[in-house]
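Got a structure here, written out as structure tokens. Questions coming.
Omission of a single protein chain aside, the complex is shown with its protein chains in their original locations.
Let's look at chain A:
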């Protein structure tokens, strides 16, 4: 009995890990679609729309990568993952990349053996509660019941925050954002904590968003970005530079509207190298010359993706803030295409 169980585990582990070593880009090309791990549904970041087509900020990163590699932004198979299952899914090769508002941390990068391909959203952890509770600051949360998604960095930050401020709390562990939303609205927790962007997205889906307030304290740094497995540098480069291409495109004034025209050739050598009319950068990376043109045409440059999904005109209504271009006082800074 003991032996059977033992071998069973090894079998499961062995089979799921069997795919890891091969070249990811070749696999994707052969398969004809990119498998992208996303959240189980956070409005604006990744959620299926009424027609069942995935939409959102993280989803558009996947679509840009699929466009760069396969030439078709719709050739993506989206796999919903929870906070608990995402890393196993990525490590085992079940998904090619993870674009699921995942925080870039030391232990995930070094110990869990993942590579983060840059940051697509600079975030921080916050608290949301009902306005009627009359609490104005996170420092008044002593004794509160807090809903929290398990297996996340927010769980560790929360423990640290309450410990550092010598306050007590009652954690209510939750698996998905939808479940947290239901528990929070039913009042079985006083506070819901996650990244501020996630709180804003969740609040936007409430019937009366105005009844809920996001407390001013931001208790952590949460650089969110797409992640891939260690051990395949070419694939990591493709994801990282596709994201950089989107960010650089905004800085250089390339939009989904003018990208085709600019790809003909301009007087700006940066644009020419990015869009493949000189320099042969696509070939160096193992793709073709038009990779960035396709990536940018998929859903636009970084700024377009931001304003279409989570920007101030959307119900989620996030300001650019830290996520503005470095030229606008933000942190978005793509390394040069040289």
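In this section, a contact is a pair of C-beta atoms (placed from the backbone, for glycine too) under 8 Å apart; a residue touches a chain by one contact, two chains touch by 3 or more; residues count from 1.
Throughout what follows, contacts and distances are computed from a predicted model.
As stated in its UniProt record, the chain not included in the shown complex is "General L-amino acid transport system permease protein", which appears among "General L-amino acid transport system permease protein", "Flavodoxin-like domain-containing protein", "Acyl-CoA/acyl-ACP dehydrogenase" or "ABC-type transporter, integral membrane subunit". From the options A:27, A:77 or A:145, the residue with contact to the chain not on display is A:145.
Which of A:28, A:67, A:174 or A:310 touches the hidden chain is settled by the complete complex: it is A:174. When you scan A:160, A:233 or A:312 for touch with the missing chain, the hit is A:160. Of the candidate positions A:58, A:190, A:222 or A:250, contact with the unshown chain belongs to A:190. Chain A residues in contact with the hidden partner, per the touch definition given at the top, are 1-2, 5-7, 9-11, 13-14, 17-18, 20-21, 83-84, 87-88, 91, 107-108, 111-113, 133, 141-145, 150-151, 155-156, 158-160, 162-163, 169-175, 182-183, 186-190, 229-231.
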